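All protein chains of the complex are present and in place, except for one that has been dropped.
So, chain A:
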Amino acid sequence: MRVTFPHMGTSHIAFKHLINNLGHEAIVPPAPSKRTLSLGVRHAPEFACIPFKILLGSYIEALENGAEMIISSGGVGPCRAGIYGLLHEEILKDLGYDFEMLIFEPPLRGLLDFIKKIGRVIRPTRVSWPTFIKVFKTSWQKLIILDETEILSHQIRPYEVIRGETTRAFKEALTLIDKAETRQELDSAGQAAEMLLRDVTQDRSRKPLRIGLIGEIYVVLEPFINLDIEKTLGEMGVETHRSIYLTDWTRDNTVFDGEKDIKNAAKPYLNQLIGGHGINSVGETVLYASNGFDGVIQLAPFTCIPEIVAKSILNRVSRDLNIPVLTLFLDEQTGTAGAQTRLEAFTDLLLQKRRNKGDLDATGIFGN
């Protein structure tokens, strides 16, 4: 069967591996583009958030490329993302597409349903459960290496001497990881990726600003929507720390020690799960502040409810803990130029703050 799935950051490299090794043909959704977005906008409700529109657009593109099955994830709410799949299916069927939609709810919701759905994927190709588990593990490993490589790239970029060198190295690294098939190949691809990045010429005497990125997972992960913010800031000489990765729960984290920490940090301001990453956004800001970060940028889809709630509380957190927070609500109209100006103004502000504290070496835009 020809199977497609959502495009989110670099994760398609791992998903492609999974689908192909289960004996299907992965129809990798094209990286989101203007066309994807405009397809999505045309058929989605006007006030759906931008991830919904992008996903819808990329499903259409994948269906045009021959996909017969769409695999996506559900969710437990109360954020809208949990019913994306349901509505995507209704809309696509109404448009006349013929396909099967498989929405994976978190296994805790109903293990049986979860297993049945996996069965739906592996039965047609007669893949045994042990093989499935093996393939799944390798794909997961791939996902971890992808995330780690990306994290490293964000740590190196603000020190690069030749602008763009990190990004070039990162792209090369991705190709290596994409090619790796077995566990061993994957291990060496991971090491090679790390070397490629560490080889970037760097000026370690810089003291870059440190900015934490918080917000809704899809827009944080997908550079097409977030104006490639990590690269943009990195090339301005800012080190970014992103709060969310797909493989989060497997990694020891220097800033956050996991969900519980984040919730505790949020507690004085918001003591209630509100869906999406709402409570995380509040808690992470508190943690970034106590870890000495210079500022926080909140990335949120326009009309995203949990992030709106978070934003209205963040005003106060920012004042109390003296950490500037910039919120970017992203939609199909967010122009790169406008956002670029806002980012520059924000980093200027942070630099000014540092200098006021007497830190004259603070590195700013392009290291000056």
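Here, a residue touches a chain if its C-beta (ideal position, glycine included) is under 8 Å from a C-beta of that chain, and two chains touch if they have at least 3 such contacts; residues count from 1.
The definition used in the following text is that contacts and distances are computed from a predicted model.
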| item | value |
| --- | --- |
| Absent chain [UniProt protein name; select from "Acyl-CoA dehydratase activase-related protein", "ABC transporter permease", "Aspartyl/glutamyl-tRNA(Asn/Gln) amidotransferase subunit B" or "(2Fe-2S) ferredoxin"] | "Acyl-CoA dehydratase activase-related protein" |
| Touch criterion as defined above, residue of A:G9, A:G57, A:G82 or A:P158 at the omitted chain | A:G82 |
| Contacting the left-out chain in the complete assembly, out of A:S128, A:T182 or A:S312 | A:S312 |
| Residue of A:L270, A:V296 or A:L351 touching the missing chain in the full complex | A:L270 |
| Chain A residues touching the omitted chain (full complex) | 44-49, 52, 74, 76-80, 82-83, 86-87, 90-91, 94, 269-276, 278, 302-306, 308-313, 315-316, 329 |
